[in-house]
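With one protein chain removed, the remaining protein chains of the complex are shown where they sit.
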Amino acid sequence: MVPLHWYLWLGSLMFCIGMAGFLIRRNIIIMFLCIELMLNGVNVNLVALSHYMQDLRGQVLTLMVIAVAAAEAAVGLAIVIALFRNRPTVHVDEITEMKG
Amino acid sequence: MVEIIFGYFAITILIISLLVVTSRNPVHSVLWMLLLFFHVAGIYLLLNAEFLAATQIIVYAGAILVLFLFTIMLLDLREEMQIQRFTRGWPAGLLISTGVLIVLITGLKGFKTTFVGQWDIKEIEEATHTKALGKVLFTEYLLPFEIASLVLLIAILGAVVLAKKKLKT
Amino acid sequence: MDVGYPVLSVVIFLPIIGGILLAFIGRHLESFIKWGALLVSILTFILSLPLFTNFDKTTHLMQFVERKDWIPQFGIQYYVGVDGISVLFILLSALITILCVLISWNSIKEKVKEFYISLLLIEGAMIGVFASLDFFLFYIFWEAMLIPMYLIIGVWGGPRRVYAAIKFFLYTLIGSVLMLVAIVYLYLKADTFNILELHTLALPYKTQIWLFWALLAAFAVKVPMWPVHTWLPDAHTEAPTAGSVILAAILIKMGAYGFLRFMLPMLPEATKSMAPFLIGLSVIAIIYGGIVCLAQNDLKRLIAYSSVSHMGFVTLGIFALNPQGIEGGILQMINHGIVTGALFLCVGIIYDRTHSRQISDYGGLASIMPVYAGFFMLFTLASIGLPGLNGFIGEFLIILGAFKAKKLTAVLAATGIIIGAGYMLWLYQRIFFNEVNEKIRGLEPMQFKEALTLILLAIFVIWIGIYPNTFLSFMHVSVAHLLDKVHQATPETMVTINSIRGGF
Partner (left out) sequence: MEYTVWIPFLPLIGFIINIIFGKKILRTQAHWPSTLAVFGSLVLSIMALWDVINGKTLNYDLYNWIISDNFRVSVGFLVDQLTAVMLIVVTSVSFLVHVYSIGYMHGDSGYPRFFAYLSLFTFSMLMLVMANNFLQLYFGWEAVGLCSYLLIGFWYEKRSASDAGKKAFIVNRFGDFGFGLGVIIIFLTFGTLHYVPVFGRVEEIVTQSVNIYGLEINLVTLIALLLFCGAVGKSAQLPLHVWLPDAMEGPTPVSALIHAATMVTAGVFMVARCSPIFDLSHTAMNVVAVVGGLTALFAATIALVQNDIKRVIAYSTISQLGYMFLACGVGAYGAGIFHLYTHAYFKALLFLCAGSVMHAMAGELDMQKMGGLKKYMPITYWTMLIASLSISGIPGLAGFFSKDEILFSAYAAGGVGRFVWMLGTLAALLTAFYSFRLIFLTFHGDFRGTEEQKHHLHESPPVMTVPLLLLCIGAVASGWVGIPKILGGSNHFGEFLSPVLHHPHYEGVTHSEEWMTMGLSVFVGVTGILVAILFYIKNPSIPVRLAQSFSFIYRVLWNKYYVDEFYNLIVVRPVLFIAKSIIDAFTDRKIIEGIVNGLPALVGWTGAQLRKTQNGILQHYGIIMATGLLFILVFVLIRAIT
């Protein structure tokens, strides 16, 4: 039997790798991928907890996360396309129109 | 036995996720991601969540990643690959992430579950996983479920509006 | 005591309603508006006279009380009344407003209607402040007065009027906000806004100190005490004559009135332990204000700084915490209102003719406007505390009180009188004496209307100087009662503040 902690560690690692990727990559598409990675890390945790606590609510939440992830990817990528149409770059540090 | 399978999945997932984060070419990243999703689905299977494993593959691998690939193709990013991958402040990002990781790991060490719900393995197997999940989803969490559909609808509309070229007037 | 009509309400709301009615008069009927404003202000003064004649000087209880529920859910009442401390200020406000209307007759040429509306609204709010016995009502009037004053400075003022107006507004507002916090705290503590009930509230020493600082912020800015005085010279200098007069005569008295009405009776222990600190600030204000006056080249600015010095005397008297000090302080407030108000009126009279506030633009004015010079001399002498005029009575009582409380401060404050003589006489010399400055040759002499305002004030200057008991007698019982309250506080609770006291 695999202990719960292993799953939780795995989820944490995935989350942190995703976060690191989000913080250090310049390419906006890979940043989106990193977000997906983070969400997956969370999902792993949720499912594992759901399993060990013998409650399905965690898995329901996972479904919601997947739905939100899909929506987020759709909108985010649409934004990227719209952006790229105006400024042909996907490097976020070159897109600073929204600065204060 | 289960530990070995878990070990395989876990190690593979970590390696792949590092590759996702570091590859120069976004297409490679996406493809690594695809592989990652399959392994995550494997983890789900280990946890007796067959329906979720299926959803993972169908939705993530089948829909979202395709969307990513589409976008990359659409943008034609050939010259983008020549320039540096990381931001100038990358050590800071790495540091913070490591910090979060350390805190999480230390925090999780003392983590104990005290709550025990009604859906133990036996009951799920009796009712089959999909049916059990469906029951919870459509009774207790009906409203959130409907809202999720609304979110998706709006996301579609939003995506269409954003990605559409401006009408020439 | 019964005079057949609710005196205080009438006096508060007559100018406010009058101001609102003026708003409906056509802009082109300028003289009608002026006469209307004058009529309203005179009527208000006449109707306020029962406060003077029918006042019962043998009791410290509130008189002319009116009490109606206003917002019963929060226990907020329309509750007004006067005692010996506040009654004179109401009369002074009513009097000064008449003079302000008169003095603005020819000097305000633009937006005449709005000006007189603001003036009347200020009058109502000022009287409201002095009459309120409900803390909430007090705060409403306190803030309500700010807005028309801000407009008067900012719209009809001198070249740097906007800066001065904003500075005035922010300064006062920051203080007031802290007072609001104190009001809310007191309400939560006592479940009432009734000031008289709050007087009986026995608060722990530490709470008193906190409340003391919050209220001090509001009142010290208004007074203004050193070192939060710098709005005063700017506001005074830039405001039109009527604005300066109201500022000097009434508005800055509210701070000191607040000390007497709220801090002394509500926070007696804090007051007693902080008194040395405030006395120190007062003495600094007296000397500092006086010395700064020596460096001024601007007529109004000089008088404004002299206000800082004179108000230092007032706070010195109040925090001496003995009858002579407080009675002297109240009388000095009235005196300062009359004298400094009069000096600003005087400055306004020549400013209307020359449009210059630079002292160096004058000289030898006594040959050109001799009657005017005579009045200015009278007010100058009152300002430097010549015995026989009103300034002396107040200053003498204050120094006497201060000497009882803290000897050194009285000695230092007395040096302020020397400095006062120095800067006022030097000012007088530079304006009225020496050779006639070519710039002012041929100025027209004073008009009757202008002289009338000065005569009115001159009467009071001499009246208070030779028979101050008319006014002092109003205060005796109330002040004695107030001091009883302060000195009943137990001294044991005052140990912790010794560190602050050590500095003085």
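By letter and in written order, the chains are A, B and C; residue numbering begins at 1 in each of them.
To be clear about the criterion, a contact is a pair of C-beta atoms (placed from the backbone, for glycine too) under 8 Å apart; a residue touches a chain by one contact, two chains touch by 3 or more.
Here the structure is a predicted model, which means the values were calculated and not measured.
Colleague: Could you tell me which displayed chains border the chain that was left out of the figure?
Modeller: A, B, C
Colleague: Which of C:138, C:219, C:262 or C:432 sits in contact with the chain that's absent?
Modeller: In the full complex, the listed residue that touches the missing chain is C:432.
Colleague: Determine which one of B:92, B:121 or B:150 touches the chain that has been left out.
Modeller: Of the candidates B:92, B:121 or B:150, B:92 is in touch with the missing chain.
Colleague: Of the residues C:85, C:333, C:366 or C:454, which one touches the chain left out of the display?
Modeller: Hidden-chain contact among the options goes to C:366.
Colleague: If the hidden chain were put back, which residues of chain C would touch it?
Modeller: 167, 170-171, 227, 229-231, 288, 291-296, 322-324, 327-328, 364, 366-367, 370, 374, 381, 386-388, 392-393, 396-397, 399-400, 403-404, 410-411, 414-415, 417-418, 421-422, 425-426, 429, 432-436, 466-469, 472-473, 476, 480
Colleague: Applying the definition given at the start, please give the residues of chain B touching the unseen chain.
Modeller: Looking at chain B, the ones touching the missing chain are residues 87, 89, 92-93, 96-97, 99-100, 103-104, 106-107, 110.
Colleague: State which residues belonging to chain A touch the missing partner chain.
Modeller: 19, 22-24, 31, 92-93, 95-100
Just so we're on the same page, only the chains that are shown with their structure count from here on.
Colleague: Can you name the chain whose C-alpha mean lies closest to the mean of all the C-alpha atoms?
Modeller: C
Colleague: Averaged over CA atoms, how far is the centre of chain A from the centre of chain C? Could you give it in whole Å?
Modeller: About 66 Å separates the centre of chain A from that of chain C.
Colleague: By residue number and range, which residues of chain A touch two or more other chains?
Modeller: Nothing qualifies.
Colleague: For chain C, write out the residues touching at least two other chains, lowest number first.
Modeller: Residues of chain C touching two or more partner chains: there are none.
Colleague: Would you pull the chain A residues touching chain B in the complex into a rising list?
Modeller: Against chain B, the touching part of chain A is residues 1-2, 4-10, 12-27, 29-30, 32-34, 36-37, 40, 43-44, 47-57, 59-60, 62-64, 66-75, 77-82, 84-85, 89-91, 93.
Colleague: In the complex, go through chain B and note every residue touching chain A.
Modeller: Listed in rising order, the residues are 2-3, 6, 10, 13-14, 17-18, 20-22, 26, 29-30, 33, 36-37, 40, 43-44, 46-49, 51-52, 55-56, 59-60, 63-64, 67-68, 70-72, 74-75, 77, 80, 83-90, 92-94, 96-98, 100-101, 104-105, 108-109, 111, 113, 115-121, 124, 132-133, 136-137, 140-141, 144-145, 148-149, 151-152, 154-156, 158-163, 165.
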